[in-house]
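Note that this complex is displayed minus one protein chain, with the remaining chains in position.
In this document, chain identifiers A and B correspond to the written order of the chains, with residue numbering beginning at 1 in each.
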Amino acid sequence: MRSTAFAPVRIIYVGVSPLKVIVAVSLAIAALLLLALGPRADEDLPKDRVVIDYWEKWTGNEELGIRDAVDDFNRTVGAEKHIYVRYVSTSTINLKTLMATAAGVPPDVAGLWDNNLVQFASLDALEPLDDLATQHGIDESTYMPVYWKGCHWNGHLYSLISTPATIAMFYNTKIFHENADRLRAVGLDPDRAPRSIDELDAYAKVLDDIGPDGHISRAGYLPLEPGWYITDTFMWFGGSIWDQKTEKFTLTDPKVVNAFKWVQSYSRRLGKDAMNEFRGGVSGGATNWASPQNPFLTSSVVMIQQGPWMANHILNYNPAMDGLKSANEENLQEPLEQRRKRIQWAAAPFPSAVPGVNDACYAPFDTLVIPKGCKHIKEAFEFIAFINRQDVMEKLCNAHSKNSPLRKVSADFLEHHKNPYIDVFEKLAASPNAQSVPQIPIMPEVGDELNNAAQSIALLQAQPEDALREAQVRLQAKYDDFMQKRRARNQ
Amino acid sequence: MTKLERRNLFKGLAFLSPWLIGFAVFTLLPIILSFYFSLCDYSLLQTPVYRGAENYRTLATDPVFWQSMRVTAKFALLALPSGMILALILALLLNVKIRGQSIYRTIIFLPSLVPAVALAMIWLWLYNPKLGLINLGLRHLGVSSPPGWLSDPVWSLPALVLMSLWGVGNTVIIYLAGLQDVPADLYEAASLDGAGTLAKIWHVTIPSISPVIFFNLIIAIIGTVQQFTLPFIMTPSGQPARATYFYTMYLYDNAFSYLKMGQGSAMAWIQLLIILALTGIAFWTSKRWVYYQGK
Partner (left out) sequence: MSMAAGEKISPSEDRTKKAWLAHLSLIIICLLMFVPFLWMVSTSFKTLDKTMEYPPRWWPKPFAWRNYVDVFFSEKVNLLLWTRNTLIIEVLSVSGTVISSAIVAYGFAKIQFKGRGVLFVIMLSTMMIPFPVTMVPLFTIFRWLGDHTGTQWLGTFKPLWVPTWFGQAFSIFLLRQFFMTIPDELSEAARIDGCSEMGIFLRVVLPLAKPALVVVALFAFMGTWNDFLGPLIYLQRPEQFTLALGLQNFQSQQGGTDWNYLMTASVLVILPVLTLFFLAQKTFIEGIATTGIKG
């Protein structure tokens, strides 16, 4: 390359505009002011109390409810027993808890997702709560059976619940009545919800509004909308994906295959492309869900499968559907009958494919666990027990618009709940046909594999039997590998 | 070693000393540990147990592992060349002395500042096949059935490539800084020889900034192979049906969702070897086309 020798070098400065100087200086001053006088990250911890760390997953609007509960505790029981709860919330709670536990400094209470419960328990990372629960008078008679069972694994209690849910069906009563004649013409009752999968399909067909070119303007029902619980469909088909006794996956069980076949039947009937276009695609749900464009709120879908929080959503994003001009007009003290007459929707159990059964449901829940290695186990449980006190629990569940995991519910809770149909969700929680998340140590992988299978099945990329068989082989191998490593470790 | 060599070694190490210390503690140690983890069964919640090359063997027969490699390779082949070329063209355009230069530069730099959370929402909305602006625009232009973008197994990856091109501002800035250092008298000499604009670019500009091009190439290779944030926020779990399941996403899932840190670490080391191989090739060819003016 040519050699260049630069001796005298002149640097010419471009004339700097005064505007830029002013902006730069003001930014600098603002920054300095903020640094010097801004709000500090200091903490004023009460000196005479044991401080316990509580890490939760809720952010945004849901955080307000749990913050209230934490503040209540710190003011009352916490003051009495010299405990202070330091609360941190972040959406990736799992990651944070994992890192901290790996380094030996776990939080005292963590709010894990239910599908991580058995995973953590099987890796010996959670404190068993049996004795603590008994000491606080919490036992089998406190909780609904499905939740009590869900919190146990391998004979021990590993968590209690912060808020639970049951999944049911919301349907648009206004559209039902508008189509009363057409429904009656095929022998269906417009004044109630479908009570079986076949009835659901029949209602859906009548309520569909499809143009001659296949373009969908309205769908009676669409499994993918919102499709949050598609991989749990087998729970409404009387099937099971896991046999605990033989420790084998049963994805190829005919009942499970039927569940996925049913999901696929909608893609076949409506046409995959028409369906995608109607939904705004798989990702449409992510943006549409939390908006007035939610298909249920725009009456584009007449029936949906959702949890009790949907009532909150309807109120906030489409108060007209509740017969109100704005969310502020909501009056929880209004008599229940009146509220139900005013709104244009209702909730009912999601129908099942098992003849004679109409109270099947999936019952997810949010956990409160004590990681092993935390410093203040007794104090941590004091807080957990507080959350599970009936009045505290009801206040929290109402804030989140969810049902309560406790067997005892006050009349006030049922009659002045944010969800006027909360009794439907409560009854489902008490049902013997309610199921919580399958208790498999590798549940996160199971969930991902099932989701992948469900997507390819719904997109008509694969047949249910094949997709499920493939997933089963993979999952079985992973489970066996996991158990083998566990045994090797415990020797 | 001669006296000069010894003195230079001492001087060199002295200048490198901050890095050497920090490197040992904050980088080397974790990396060595991560290699050890790749040879273990480690769930983060229990202590690691040595198991030899088992993780690597499991990965070799894992179809999801290979799927994630395919997805990443496809993305890299699309995003790398288009990103580098677009960035260079933009930098050259932004270097032309015209009014409003600062405004143009700021607009192009803007996308890299948008927080990931907002980015996800904006682009999910833009890509919405029914309601989004992109398909709205396509329909206006006469395209009767525009693609389903993020929900279409065929179009989801190109959708992500487009998004990555939107964020090309970072690379442009580095090119711009490099373009300032091109000696003006070289341009004058070329003009005197009768060279037009394109000829000047090819014979003066590009060779002069070749070290910068080289830098951006290495960074881009590392960036595309390690691509994680974009698909993580746009198409979680690699939907639809793992069509956008990037390598680093599977790594992350293995390590933190499935609690198989051993496998995750093994994947990281395989990734390291691949990147090393690619940059090795880049380095080897660099002797041919990279000119350091200082020499």
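One rule holds for everything that comes next: contacts are C-beta pairs under 8 Å (C-beta built on N, C-alpha and C of every residue); 3 or more make two chains touch, one makes a residue touch a chain.
A quick note: this is a predicted structure, and the numbers were derived from the prediction, not measured.
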item: Among B:Leu131, B:Ala190 or B:Ile206, residue touching the chain not depicted; value: B:Leu131
item: Identified contact with the non-displayed chain, of A:Thr59, A:Ser265 or A:Gln338; value: A:Thr59
item: Given A:Gln293, A:Ser436 or A:Asn452, the one touching the chain that is not displayed; value: A:Gln293
item: Identified contact with the non-displayed chain, of B:Leu138, B:Ile173, B:Ala190 or B:Ile206; value: B:Ile173
item: For subunit B, the residues touching the chain missing from this view; value: 1, 5, 8-9, 11-16, 18-19, 21-23, 25-27, 29-31, 33-34, 37, 44, 90, 93-94, 96-102, 104-118, 121-123, 125-126, 130-131, 133, 136, 166, 170, 173-174, 176-178, 180-181, 183-185, 187-188, 196-197, 211-212, 214-215, 218-219, 222, 226, 228, 248, 251-252, 255-256, 261, 264-265, 268, 271-272, 275-276, 279, 292-295
item: Interface with the undisplayed chain - residues on subunit A; value: 3-16, 20, 23-24, 27, 31, 34-35, 38-43, 53, 57-64, 86-92, 95-96, 99-100, 102-105, 287-293, 307, 309, 312-313, 316-317, 400
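We take it that only the chains that are shown with their structure count from here on.
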item: Separation of mean Cα positions, subunit B and subunit A [Å, integer]; value: 34
item: Contact footprint of subunit A on subunit B as seen in their complex; value: 41, 43-46, 49, 51, 58, 63, 121, 124-125, 127-132, 145, 148-153, 183, 234-235, 237, 239-242, 253, 256-259, 291-293, 295
item: List of subunit A residues in touch with subunit B within their complex; value: 1, 4, 94-95, 98-99, 101-102, 119-120, 123-125, 273, 276-284, 286-288, 293, 442, 444-445, 448, 451-452, 455-456, 459, 461, 474, 481, 485, 488-489
